[in-house]
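Only one protein chain is missing; all other protein chains are in place.
We call the chains A and B, going by the order they appear; numbering starts again at 1 in every chain.
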Amino acid sequence: MVNPVAGLGGRVGLGGTDGPDRARTALSLGARPLAGVRAAAALGELAARAGESPRDGLLVVTAAGPLGAESVAAAGLTERIVYAAGAGRDTSAEDTAAAVRAVVAQGVGLLLFAGGDGTARDVLGALGSPGGVSCPVLGVPTGVKMHSAVFAVSPRAAGEVAAAWLAGPGRVRLRDAEVMDRDEDALGAGRVTSRLFGWLPVPDVPVRVQQRKTGSTAPAPEAVGGIAAEVAERVGAGLLALGPGSTTRAVAAALGADVSLTGVDVLALRPGRPPRVVARDAGEDALLALGPVWIALSPIGGQGFLLGRGNQQISPRVLRAAGGRERLLVLCTEAKLAALGGRPLLLDTGDDALDAELSGHLPVITGRRQTSLYRLAR
Amino acid sequence: MTAHVPVSVSPEEARIADKPRLRRFRQASWDEKLIFELGSPGERGVLVPAADPSVERPAIPAALRRAEPPALPEMSQQQVLRHYLRLSQENLGADLNIDVGQGTCTMKYSPKVNDQFVRDPRIAALHPLQDEDTVQGVLGIIHSLEQLLKEISGMDRVSLQPGAGSAAIYANVAMIRAHFAARGELEQRDEIITTIFSHPSNAACAKTAGFKVITLHPDADGYPDIEALRAAVGPRTAALLITNPEDTGIYNPRIEEFVRIVHEAGGLCSYDQANANGILGITRARDAGFDLCHFNLHKTFSTPHACGGPAAGACAVTEELAPYLPRPTVELDPETGAYRLDDDRPESIGKMRPFYGVVPNLVRAYAWIMSLGAEGLRAAAETAVLNNNYLLHKVRQIPGVSVPYATGRPRVEQVRYSWQKLHEDTGLHSEDIGLRAADFGTHYWTSHHPYVVPEPMTLEPTESYTRADLDEYAAILSEIAREAYEDPETVRTAPHRSTIHRVRPQALDDPAVWAVSWRAYRRKVLGGAGRR
Partner (left out) sequence: MPNAVFRTLNDGACRQEVYTQRLLLLWSMTDPRVGSRERRGMTSPQDSVHTYTHPYIPNAVPAVRQAMLEEIGAEGVEDFYADIPDGIRLHRPLDLPAPLRSEAELTRHMEELLSRNTSTRQTLSFLGSGCYQHHVPAVVDEVVNRSEFLTAYAGEPYEDHGRFQALWEYQSMMAELLDVDVVNVPVYDGFQAAGTALRMAGRITGRRRVLVATAIDADKLSRICDYVRPDHDVTVVPVDPDTGCADLEAVREALAAGDTAAVYADSPSALGIIDEALPRLAELAHADGALYVVGCNPLTLGVIAPPSAYGADITCGDIQPLGLHQSFGGGNAGFIATRDEERLVAEYPSRLFGLVPTSVEGEYGFGDVAYERTSFALREEGKEWVGTAAALHGIGAGVYLALMGPQGMREIGDTVLGLTAYARRRLAEVPGIEVPYGDALHFADFTVRYTGGGTADGVRAGLKERGIFGGVPTGEREAAYCVTEVHTKADIDRLAATLEEIVK
């Protein structure tokens, strides 16, 4: 599924192209559509690597013309068209949603979409409830805004990940990746910020790790179990509020509790026994009512937001009541931290004084008896 | 090394050629069988002396008697030799290639004359428990090498017992632990700080020894982050373990301040000198204030890498930490000039090895340093750095390559490059480029902890290579980059002229089919077939 107007605004200084007017303006300013070309690059990579998979052929279910079929043809792959936009009009977000639904209805193994944050939101909207999507999804990055974590690092990398997924779905795990986009409400109020809209399941192929199969020194295993052990030791017997996200959820699972992906849940940790869930989907008031809690957070999305995106329940009041920095546990695997490429973790609680207080270097728990000191900034 | 000789070649003529010709290389590919498929029952490779007929073998209790003979190969001597010589031809030693691609490993020339010394029975056939007066030569070599490394590091005492660099790091951490235990501070000081571009063994050894590990990431300029260090130190700090220059080739210009901050917090500072090759005689661990350091003798001091060991490590410490050194130490009696082993060191962390270290490599390292002297070591360092910056100059001109961190700053003895741009353009990985290099008679490896730099390539040219060698290596990379853009399939499916083709690694992840031995392979994959 290609959003043909994704990325149009970038080169002409318009930001995103959400909505038909912006796309038309971009075209009139001389922007050239690139999404289809990038999608073709991803599909080309997929075609080149599909030869390595045990499958004989590869069928791409898509929508007509610039919504996908053009890119599929450019990559030399076999297509089946299941949707066409009405003739003679600009494509829209509605087309995206309809095309996605038509494609997924065919029972595809993977939904590959080319676009930006806005497109990711449209895909999420088309596929159902936030956090409840079952069809694996992967984004080919072609948009201007790329705050979401559902995109591969490059179009060709998307093709490679897709090939790995299709070659052996059992070998590649899925991770829940955040869909984020600019917060239009806040923009209206003069603030440029982003918002968490939900999660999509994305094949998790850490490329650098995968490359090590034949090499010299084995990398450390995924450290979620170690992070959980460290959290348990630090908290001892006490209340632990877990922010949303896949890392915190995996840590809770390692501790023996099932928590939701999207909400803030509170566990009572009891050494030697499995934790008890004392609050689910807790709001600010519920958190305040519980008294002092430890707060465990994991960075959200490709930009590394720690506070203020998707976890606004953990408000300045909650943070202050908990005891600030001292009671804040930042959880992140080394690999995820490395993927930030040196950019700081971000916070935006809406309380400047608290933001200033929390900013600076913070220990990030990366494993058992193991932390990284990492910068947290506004 | 300097030489005030009239030189008859002009700088232009000193170059072998403007654009080196790429080799039409083809590696040996013997299609050699596995050793278990060779030989036949009854063949012998070597005969064993039988005891005098009057000597009876004692009865072995039934439960301890071997029931079935081990299913080892049965081969004649020449056939064994031939098998292994064929395998050796399918291996690209540093003696054969321009081995600048195993960055961080310091692949320098290992002089052949030094190998001769260690093959001599007066090293090879020495038993470690002989009387001291029958081994004065080897004890003298160990002691003398310690003195040489003292001067090179500026430290007060040296131990050569660790079996390799990581074992030396572990020994240093064990000494740090002993130091704080002796002061009754071990409970309190349980944290060790390191940087993400220090060798990963620093973090791993600290954890093995029971410490918590705090890792610092680079600052915005790509240097170790001093603000992060300030935030990390405190009353729990036991030590800083740091590599410098780091594995990126970047020298930490605030190293003295790092040491001061940790000292002020009451911690010790241990210097991982795995990357010492560019700074020999330029700057020393002690001069930057460190309390401990270690060297890898197989890197900086030329002993061969031996397919991954035996290597050798050296720990060097201040007088204050000397009581904790591994025992025994080698001592010189100034009166008699005799060397002896001192095992009576109650505060010692104990033995790191069954005996005193990887002695053959100590002999080689001693001979290497003695053959170079002070000016030779400095020439080696300066030339290694010159070669590195020359190669950097060449490689950064290749399309698709970038040099992350500390943009525009010089590098010391190695550089961690990134092929990220090429990857984005072509979909090929750094690993693909490295494998294609095998078709030109060289290679680079893909181990680049901690995998922070995307699509990494780490090159460390050392002092051993000529300008023509470096030009050839750069030309090979340049050619592969051209292929990547114009004919990516050739690179994607490389190697083509190496011993074997791309492995299908899936079986390595799958307990049902992974095969760590012939018998496992027969059972799981061949279904019990094969010989026997």
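Keep this in mind: contacts are C-beta pairs under 8 Å (C-beta built on N, C-alpha and C of every residue); 3 or more make two chains touch, one makes a residue touch a chain.
Just so you know, these numbers come straight off a predicted model, no measurement behind them.
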Full-complex contact with the absent chain, from B:Met107, B:Ala365 or B:Leu422: B:Met107
Selected residue (touches chain absent from view) among B:Pro218, B:Gly267, B:Pro360 or B:Pro404: B:Pro360
Candidate in contact with the missing chain, chosen from B:Leu22, B:Leu126 or B:Ile226: B:Leu126
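We adopt the following convention: only the chains that are shown with their structure count from here on.
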Cα-centroid distance, subunit A relative to subunit B, in whole angstrom: 39
Touching residues (chain side subunit B, partner subunit A) in the complex: 196, 203, 207, 211-218, 220, 225, 227-232, 423-424, 426-427, 429-431, 445-447, 449-452, 454, 488-489, 492, 503, 505-506, 508-509
For the subunit A and subunit B complex, residues of the former touching the latter: 41, 45, 48, 153-154, 156-157, 159-160, 168, 171, 207-209, 211-217, 219, 334-335, 337-338, 341-342, 360-363, 366, 369-375
